[in-house]
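All protein chains but one are shown at their positions in the complex.
Chains: A, B, C and D, in written order; residue numbering restarts at 1 for each.
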Amino acid sequence: MSLVVQVRFPGETLPPLEDEKKNTTFKVGPGLTHISPSTLIVSRAGELNIDQRKHTIWMESNSKRYVASQNDAIIATVLRSTADSYICAIPSSNSPVPSASQAVLPHLAFPQATKKTRPVLHQGSVVYARISLANKHIDPELECYDADSGKSEGFGELKGGFVFGVSLGMARRLLGDAKKTRLLRVRERKAEAGRKGEEYQDVGVDMSSGREVLEELGESLSFELAVGRNGRIWVHSGDPKTTLCVMRCIQQSEFLTGKEQRQLVKEALKALG
Amino acid sequence: MPREIDPTINEKSFILDALNQKLRIDGRDLDSFRELELNFGDDYGLADVQLGKTRVLARVSAEVVKPFTDRPFDGIFTITTELGPMASPAFEPGRQTEQEVLLSRLIEKAIRRSNALDTESLCIVAGQKCWQIRADVHFLSHDGALVDASCIAVVAALQHFRRPDVSVEGEKVTIHTMTERIPVPLSILHVPICVTFSFYLDGEVCLVDATLQEEQLRQGDMTITLNKFGELCQIAKAGGLAINGLNLLRCAKIALVKVGEIAATVQRRLEEDAAARVRRDNLLESKADNERA
Amino acid sequence: MECVTCGATFRGLRLCHSNPTHDTSHNRPSSHLHKPSSLPSTSHSFLKKLENVPLRNPLTRRPPHRRPSYVEHGNTKVICSVNGPIEPRAASARNSERATVTVDVCFAAFSGTDRKKRGKSDKRVLEMQSALSRTFATTLLTTLHPRSEVHISLHILSQDGSILATCVNAATLALVDAGVPMSDYVTACTVASYTNPDESGEPLLDMSSAEEMDLPGITLATVGRSDKISLLQLETKVRLERLEGMLAVGIDGCGKIRQLLDGVIREHGNKMARMGAL
Amino acid sequence: MAPLQTSQQTGTPLSPAELSYLHTSLTLTPPIRPDSRTPTQFRPLVAESDILPSTNGSARMIWGDGGECVVGVKAEVERNSATSVGPRDWIEINVEVSGQRDDDAFLGMTVAESLLVPGSGVLERLVLGERFHWKVFVDILLLAPPLSHPATLLTLTTYLALRNTFLPKLISEVVEDPVFDDDWDNALPLYPVGKIPPPITLLVVNVGENIFFDPTREELSAGDVVLAVSICGKKVVGVRTLEGGSGGVGRAVVKRVIKESCEVAEEVFSNLNSVGEGD
Partner (left out) sequence: MTDRRRINGPLEGTIPPVFLTSSTHKSIIKRSPTTLRKIFLKTGLTPPATGSAFLELPTPSTHSTPTLKLTSSVYGPRPLPSSTTFSSNARLTAELKFSPFSTPGRRRGYIRDGVERDLSAQLSIALGKSVAVGKYPKSAIDVFVSVLDCEGGLGDAGDEAGGGVDVGLMSVLATAISCASAAIADAGIECFDLVAGGVAGLVLEQGGVVEEDRVEKSLEVGQDSDDARRGMRKNGKVTLVLDPSPIDGYIILAAAAVGYMAARDELTLVWTKGSMGWDGDSTDEVERIVDGAITASTGVRLVINEAVKERLLLGLKEMGLIRGKAVSGDGDAAMS
């Protein structure tokens, strides 16, 4: 069975969308440029995804540079403090030297913060925050509380532990984004198999969530973990050895299938003793 | 302007904690190098060194020039380095930073001033013509230990390089092409290898081949250049944390072991490359024969 | 001012705070190494005559800052002045946690045998500056003066070997005098490794430029009583086995220099105290 | 501009009240200087000569206000070349101010102009036979720029260094390649006694009717015009106007400045010449 992944390159014009019903409007996602009335041109290389039910179409690709977008949870580093806010860096890539964009975290953007009770962050502190404002003309703004409840919900300064980088796609997978594409793909496969009159079979790749590594690690080790959409991961545990083990497993599992990931973790745990 | 971000508080304290327990982030021992990968190009004199994520390319080339008037019997050997944005976004093109000056000075002292290359053998006609050997070092990716990697790259490229053969008859100098006569290797007197030590926790811990993250956190550093005969070519400890004399001597002994290992790897890779070349040449010859037939 | 360690001797050493007033003595024992005779200076008969002639009013007191120190190791002469802690002159020298140490090394065009102007971007000068600033950045208590700069300006008036070591000593002297807080003295000297024809090598202390040309040697600086090495430079090929001996002699030499510096500083301090300047 | 930086970079400018007080006290008859000197009195300084063994002549001077200047003179043998623009190139002057990127053009030009004035006879002493000549490098190093304008300090030190500059004695014939006497005791002075001495430059500031020598920075900013008068022996060899001061000056004042400079210069010369004869 062949895996047909629709890889498209910038400049390609997409064929007209096959539509079950006429006159449905599609939402155009990232990586595509729309030229009216109905031409779509690819502007980022990657895999084309079409969700017929939700009527959305977008390009899926992995990159190292993070572009802030609203409501993303990210891990940022405090650079300095000004009169009413902290200036933070949003590091993104996992290359040896991370590149970074700047963001503003107001002093009062913490749960129940007042001028007197605000948490004091120093240069080099790490915060888990949500992007409350992303706009191409100004630096993004961050918040350390949940927009709905006003509670911290895990946002705030991350104390101790270790921070490392993975690719943006990996971070998204760890956060469970892969589920969407996975379901889509399974549906497509089934449809294709149905057309050919064959029985659909899972080859193991389609149903991989991409986060088996975390599931497996979580079963035997105790640690805290925060994943930022900007490709930074924070791990904390009582023992540096455990932390390092978690880090290495995650970093090495990027291109592995679910089964392989579980195998990797088992071996690592054995080595850890 | 892209700037290197300092490591976060969390990273800093974690790495130091781990070092205190003799643990490194990438799981190495304190005194072990990352895996050294050394490849040669199709042409002579191109060496590509990978040390973990650090990658350095050295290219050696030769040309015939007039020797310096004050040294008529010596050839010319130059090493050029440039830290560009290719290696790290923190490096700007065109501007010479202090880091770059120190780096090039170190490589220069380690290789050129220790007379690794016999410049007298480069003389063709005294005061008239000599070979100028030029080693260009390109930094492709920066993850620490630039000095060590570039030193390996340069010495490997120098050993790999072959210059065209030259014959002198009276005043007449003939440079034979590579096909005309077998090109000759450079006369290498010894193979210096740099080992950089990084000091942490007031000198309690000393690391070999630190990554960029570890370099950013170190309190002091020292680069020792040795050859496998146990000759010190250069030591540079420019300030930083003060270290006990005995510790320094211990570092020197560790360096000697490392130098032996690295020199052996370089030698092995050179031999492998030479063997591969012979095989390829034979293959080409047999092909040519076939065509003729 | 002579100190003997394993047969190694310093050349005439002169350390002063501001004005050299006394003659230099050459205490070097006659050795198998000769000073360069090509130097026109060696036969200069009035070479060492120093005059202090106040033109009108001899009573003068310098402002407390910018008092230069003057150090001679034989014919190597260095003047050093320290400015700081001051407001950083460049934005890049501002650090919110500690003071930055900046060093300017300037070779006077007339300092060598041949006149030579060294540019500011000369690699060797940059290397020296960086080594000196990193040496003192760890020894000075820089965290006491955040967002400021300590500027050390060194002028080499005459070169005859051991330049970096002389610079370190001059800078230490000037820093102590300027009142910049530091954990201990940093003192430096050079050691050469000399091999007799019968293979019985012995290290030589304090190299002149002729010796630097012919012998392998190290420059090292130690921090105060701890005898820990903060700066170590070797630029010529030497057997690894020799390093230990050289280090031992060097550490000892640095200790001797520290005593000499200490003496000068105490004398100067007492004088100041007598004058009521403290 | 360059000279402005050396003179005014240290310290903040005076407030209008201070300036007015200073101006008033300086215009009195007799004037009152802030440091109670007489108009022609110099500030104290310490001088020493022949401090550097690797030079042909050297001197060091330290002002009371922290200014320090070292001058080294070096001579090298150079072949006469057709492209050379003539003997004016035989003496090269470089002023380097510590902590400043550029060398100071203004100060260098002042010294060079007065040193190379026609008829001083120095250039003739640099000739070595038919094909060679001495090239003299005068390197002036201002280690710590004084709080006032460094011109006076600089030229006095240069004078001292040049007075103590010796060139090896030529023992070869005119047409041969130059060969020198090894004995330094036989070396010839660049400025022999009895010949025209090297020039010095005096800084003079004029405030109202009064003229002050060796002005401090404050006096410079309160004055009308600051003149640098170069004097060689008894002759004026150059006058220049300096930055500082606030207005023009009448021609009568210029004449007075020059007249008094000549008188003061004589005293300065005799004082400087006593340096080195002291012991």
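Keep in mind that, in the parts below, a residue touches a chain if its C-beta (ideal position, glycine included) is under 8 Å from a C-beta of that chain, and two chains touch if they have at least 3 such contacts.
Keep in mind it's a predicted model, so treat the numbers as computed, not measured.
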Visible chains in contact with the missing one:
D
Cross-chain touch to the chain not pictured, restricted to D:Thr38, D:Thr241 or D:Ser274, is D:Thr241
Could I get the residues of chain D that touch the absent chain, sorted low to high?
1-4, 16, 85-89, 102-103, 105-106, 108-109, 113, 117-120, 225, 227, 232, 234-243, 245-251, 254-255, 258-259, 262
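Rule of thumb we're sticking to: only the chains that are shown with their structure count from here on.
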Could you run down the chains that neighbour chain B and chain D together?
C
For the pairs C-D and B-C, output the one whose chains share more C-beta pairs in contact.
C-D
Taking each chain's centre as the mean position of its Cα atoms, how many Å separate chain B from chain C?
33
Rounded to the nearest Å, the gap between Cα centres of chain A and chain D is 72
Taking the complex as given, what residues does chain B use to touch chain A?
2, 4-15, 17-18, 21, 23, 25, 27, 53-54, 88-90, 141-144, 211-213
Where on chain C does chain D make contact in their complex?
18-20, 39-47, 49-63, 65-68, 75, 77, 79, 81, 104, 106, 108-115, 117, 120, 151, 153, 155, 157-159
Chain C partner contacts - residues on chain D that touch it in the complex
41-56, 58, 62, 64-66, 68, 70, 72-74, 76, 94, 96, 98-99, 101, 137, 139, 141, 143-144, 168, 182-185, 271-272, 274-276, 278-279
